[in-house]
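This is the structure I have questions about; it appears just below.
Here the complex is missing a single protein chain, while all its other protein chains stay put.
Showing chain A:
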Amino acid sequence: MPKDGIGAPTKRREDLRFLTGNGRYTDDINLKGQLYAHFIRSEVAHGQLNSVSTTAAEAMPGVVRIFTGEDFVTIGSIPCGWQVTDRFGAPMQEPRHPVLAHGKVRHVGDPIAVVVAESLAEARDAAEAVEIDITELPPVLDMKAALAPDAPKVHEELTSNLCYDWGFVEENKSAVDAAFASAAHVVSLELVNNRLIANPMEPRVAVGEYNAWDDQSTLYTTSQNPHVIRLLMGAFVLGIPEHKLRVVAPDVGGGFGTKIFHYAEEAFVTFASRQLKRPVKWTSTRMEAFVSDAHGRDHVTKIELALDAEHNFTALRTDTYANMGAYLSTFAPSVPTWLHGTLMAGNYKTPLIYVNVKAVFTNTVPVDAYRGAGRPEATFQLERLVDKAARELGVSPIELRRQNFIKPDQFPYQTPVAVVYDTGNYHATLDKLIEISDHAGFEARALESKARGKLRGFGIAHYIEACGIAPSHLVGQLGARAGLYESATVRVNATGSISVFTGSHSHGQGHETSFAQVVADMIGIPATQIDIVHGDTANTPMGMGTYGSRSLAVGGSAIVRATEKIVNKAKKIAAHLLEAAEADIELKDGKFSVAGTDKSVDWAGVTLAAYVPHNYPLESLEPGLEETAFYDPSNFTYPSGGYGCEVEVDPETGEVTILAFSAADDFGNIVNPLIVEGQVHGGIGQGIGQALLEHAVYDDQGQLLSGSLMDYAMPRALHVPFFRVDHSSCTPCTHNPLGVKGCGEAGAIGSPPAVVNAVIDALHRGGYTGIKHIDMPLSPARVWAAMQNS
């Protein structure tokens, strides 16, 4: 077995180039004759776009062409990849999403015109000479107000600002209501899941290139899924067939969901490069990113839990308003519905659940998936509510959870919200959490804090998530306009080295390391003999990309399937070389041997024979050693875990300090524990950011107040403690060949409720027992205000 196979905490090989400044990002790509695009964006939230006059600007130095919405009237709308069906069986309202605004502007940042010039400075100079006439309209901002009958409409062609009114499971609604009517206890909570902006370190960039002599377009873009962009943009927006369109996503500096979607700027540079027969480049500024990258979260929810006299959960009911923003981003409709409602059972055996979601158009930046996508929203409301229930019933939040957990012997477990959890052991992760967080020593630590005038609190949260997205036939029924398989081609070279071409894109996840470990393990050769290639539609098979913690579970499984084909064929070659029966050939440590004999041939001997087939069974076997597999999962995977947070609140200022954070996760089998730990660290960091710091705030005119890093607070090193991370509680996934579940989003899902529960605990211990809830982010000012009002 290679020492860098499955289970080895190998350091990430890609870090060598990243840490030495040798990554090759989209902005590093500069093509001969390249032009620069500068987007002129709406400065008002809502307005009638009367005219765009470019005459003066076109005469400015360096200007090649100025595009406006008129240029895109006959071009396709930016498509939405998911159609949700409402409670009454009707499809969601789906407005046109033009590449450049036409007739109206619908959010601050909505692109109106683009100046393409020889230099960026000339493009910006000319942009100031473009005359835009807008009649401002009253902005639609508050979701509930947006649904009033007399509310101004974001899209005139729709009947209202309601995208859909979704009920799940609609057939359960009356039974759920009946259970509430007869409940011994009902606990309810109203809360906001704060709007976030992902802020990957690398802003978005797009470079379009067109070669007229072979009618070939190439788009270089900061994407998590180049094939998806090729399909959406090629087929639905610009009408370019796949063989004439190549999409390359080179090194990408963080995605967090916001780089899944197909954006107007990608379609623009591709279109403009075809029109102008020259490459066109656009690089987002940080401030532009704030008003053009899809935002995340932004739910307003009322959640209620019914319990019987013994504190068993009997029913759960939620009512959520989900902000879609001004247009439907690629997967926006799926986030508050199928990625949210299906998770409302959490880790609990609540028999009856009804989820209602009203998705609403507003004059704000579109909202779509952000690390966790729907699952953090589900987990936050449920885990806050369970904590509140324990407090109101006067029982331990730990014991109330344990009592209502699905038991280890109940798996596979059919939830009342459609999904079937294959494996899990929530009691084990909770026990492990209590151990690693030293819960037993908490009271002593709380006394020590009290002596210093500080309020210490301990909060836990348990989460479930559906990852490994997803079975194609199932998501097709749910409204996805895409399959969600993954692909891999394993190309064995003549001397035995291997190039693996995967549809999973890596933008911080360490695939180049962990995927190589999988192949190394299966063949028994060092991982250093294997390279992972991704991010270019020209050389990788059609793949669906990276999101939803799916890469190892789905993409890794495709690699396993392709490698199995390789091994099967290699065994046939080895059998021929060793003059033995194929059934007697064993592969171990990179060597094929005949069972029960000392006859063997090593890996390179077989691979050389495949490409120099002199002594080779050509009559029954093709030469070469290259296989492709497409893997479509049969179920989601269900990572779960228990998170514990210990905080100190300064009662004088309301400042929250996180002293300790523990995570006990069940990710199934682990390929690289070092990478898994890093993913959990990053996820918790982002969850702490949501809980304490981050908030995208609009004023009543639809201006983004937190429109730069001077006002949008990102977590820094000083905001996070050293984490205690454990993933020894392992119930392998039963339906993928690696038994893996996915770890990319867990930290961001489980941590916000743990942090808030800890703060509420601290405040109650300090005597502020009137505080039922504080909406995130728990800034010092908000915590202090809650203390004043309690």
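Throughout what follows, a residue touches a chain if its C-beta (ideal position, glycine included) is under 8 Å from a C-beta of that chain, and two chains touch if they have at least 3 such contacts; residues count from 1.
Criterion: contacts and distances are computed from a predicted model.
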Self-check item: Protein name as given in UniProt for the chain not displayed, "Surface layer protein A domain-containing protein", "Xanthine dehydrogenase family protein subunit M", "Oxidoreductase" or "4Fe-4S dicluster domain-containing protein"
Solution: "Xanthine dehydrogenase family protein subunit M"
Practice problem: Sort through A:227, A:371 or A:695 and give me the one touching the missing partner chain. | Solution: A:695
Quiz item: Which residue among A:539, A:600, A:669 or A:706 touches the omitted chain?
Solution: A:706
Self-check item: Contacts of chain A with the absent chain, listed as residue ranges
Solution: 121, 124-125, 128, 287, 652-655, 693, 695, 697, 705-706, 709-714, 779-781, 784-785, 788
